[in-house]
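Rest of the complex left out; these chains stay put.
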């Protein structure tokens, strides 16, 4: 059994969704972690859920990054623990410099909630290893600031080192401009850190985990983590 | 060519929800001596100053578009 | 009246009459002022005057609408019994209840659309979670003027933005709603928001200040000068004061609200909160007097204990402020710190501002000074009510008698269909709902874009369906029938998903009720709604009235919006509106035979509306239609006939067919009629259809009339026999219209081809219509 922890920041609102996905679909043990917590021992994977931590005021993720738990997340990641930030969680990880780059407002300047297609890249990663190379996943997005930006050097290093794990694409898996919902550079929807144990993604895998919700493609991401912990 | 800086701020009587949260965050970072934070917009305009109505023009842009008269006030300065 | 004071405190009360120039601008009449004096046995203080003025206003006291609202059964029972709670609760079995309510924020949104709409969402959510229910969904029913006018685009853009800003942040999915664009809403947009919560019955919390000695706590944001009636300020006492003392726009803080939701639900679990009430209109005044009145107690509070955001606020301002994200909690004596600790965990204030008393009075202190002391019940429950005059409006005869036969038959039906699909009122609303997080909480199993949204109920097999409906044009042409149709259409939309109606909340938007014509519309609409709700066994459990939606130039159409809850027993049986598979048969299930000729009469008992004798398929049946509106610019005729008995049997037939898993899709005919319903089935299913209609009337009527009680379904041919049995059993009609297939929609009427369009073409028109308008195209 792999023990998951879901961090609750004030303003997180996908914490319960992530919790249910792990408990009821992955059938793994899971606990909430209050943002004041400083001890993450005993956990195998930490999820930073979606939502609007601190109202997303000033900049998305900017304030949550200073929650006491984030020091513990740094240590946890340094020791090789798996960390995944979903949507607002991705934004927080970037602000906390656990992941490079930044998520800036969508080019359309509006919030977008809809299903999108993302192509699994680097299917050796801890977060995509159960996907077929190039597999197209249907997973919803729901964000106002999901436009991935990094300076040219950072971007190059991400690409050169296979650190992009998900890219927006069309039904057939082609990475096109019209399938990019928010203006992200290189259609980036998800990345990992240097070491490969910390991931951030804008789409919500926890929203695509049951047939009744319209897609189960998110399970592949979550199960990949369990799989990676097993080996 | 003129450079115009516009400062749009929330009316003083309105609750600045962002400012309040940022102040809390600064306090947590140890800056308890910060007693007030208000967050507004800072807009830089580049304008070809062909007529002599620059001042009125900018004022009108602020009233019509750059500031929301219900909730915000503005001021600007012109650098020529 | 005896004045009770604390030992050592100064009593400030007033024996000097307040001049009419002061109370009249607060919308208090001379009679009402006299009544206040009678209740108090003296003249009111300025603070007391303000409290009465706002509590006895139509907005809080329902002084005009209350007598009419008694037509709603539950409302009548509540008023005569234990009083109204914030939102009604509907039992869905398994120990679970649904709390729901709708509210308007029309006027604030017309002035400041972003914040007005945002605070509208915040306010209605507080009504739900103060009942102990977790908010699980919002819907928004919106009306704007036409998008060709820049101001309307501005209002539309920012209202949607405000709803998205607030609803997305608090993590409550906005799963449905409606948007209409009509000229009559140009001066008065309507912004109605419905919130829905889920609870275990035993967790219900009451808005009651029980137990004298218990503490009164103010929870949440600090109080500022938000939303205090500007008119009052302009004319009284404060004239010499600066601009900054004027009433402020209310600013919403969804982050605080999100924390307030979690903290409140957590605090209620401690069992230490005996009563809780949100603060909306009239802020502390309303919440103190209502909770005390309901419990038969009194309350003593000190305004100096209220955490303030601004300096120099007077007791009057503190009592009347409408600052957002605040609540009043009545806490067991001695447990204040435990409750405060829960709120503090979520970063929120919770301070004791007073205590519950047994004298039936709300006593307001400003430190040592008693500044107001009034019987709680007199404020909360004894607002004078009025029976306003009614008079049938003159315009009715004119619009009803319009000669529809003078309208020319179109030469190109493709063009008409395309125009209708591109009309913002008919077109896809995805420009709107993609800006809302409609999936958070991972319960939305039919997303916006179908007939009704469906949410599964975790831990059960059940699902609930939610919808809002109202065609204002119908109500303008006949408020009684229009309101009935609103209820029928809501139930029909639910039926299309497989849900049976359980209950209704409403938001009644009208013009100035002091005009007899407007009050007539109001009364007729409520009669229609009450009758229909009773017939559908969907009681009205909550609602809201918004009057004065008019400018000197125009009044809105009477717009009684219905929000309806339905229940699906097995979530796996839910049904959507798009066609599914090539070869499936398309069938019209209806209360009427498709080609019924002019012999149609009402055999059933007339249900208090005026009936006409024509067939639903003649030129008259185009009355009030989107076709007349969009193509000919007319809002004339009579709304479609509604026979609610037939209507209900149609719903039952479709429900039964869905339950037996016969249907692949179901979609009701509403705005734009049969042709639009079929086109939408094609677009949503990404597949074509070929249709052949037989009709004893002009093709325009066959295609575009909005005849009621009709649902387009699709099913495999092999299931037709079983379907027929259901149809016979329920004595409704079914007509085979054609087949699903191909990539075009082809329609013939009496074997003459009239429509032939590519699905990809109509899809882009329908999906992109609002976006194009917003770009100014």
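In order of appearance the chains are A, B and C, and numbering begins at 1 in each one.
Keep in mind that, in the parts below, contacts are C-beta pairs under 8 Å (C-beta built on N, C-alpha and C of every residue); 3 or more make two chains touch, one makes a residue touch a chain.
Quick caveat: nothing in here was measured; it's all calculated off a predicted structure.
Written as a formula over the displayed labels, the complete complex corresponds to A x1, B x2, C x1.
By our rule, only the chains that are shown with their structure count from here on.
Just to note, of B-C and A-B, the chains joined by more C-beta pairs in contact are B-C.
Counting partner chains per residue, subunit C shows two or more touched chains at residues 253, 255-256, 347. For subunit A, residues touching at least two other chains, in rising order: 54-55, 57. Listed in rising order, the residues of subunit B touching subunit A in the complex are 17-18, 21-22, 25, 28-29, 39.
Against subunit B, in their complex, subunit A makes its touches with residues 54-55, 57-58, 62-63, 66. Considering their complex, residues 161, 164, 168-171, 253-256, 258-259, 346-347, 433-442, 444-445, 447, 456, 458, 571-572 of subunit C touch subunit A.
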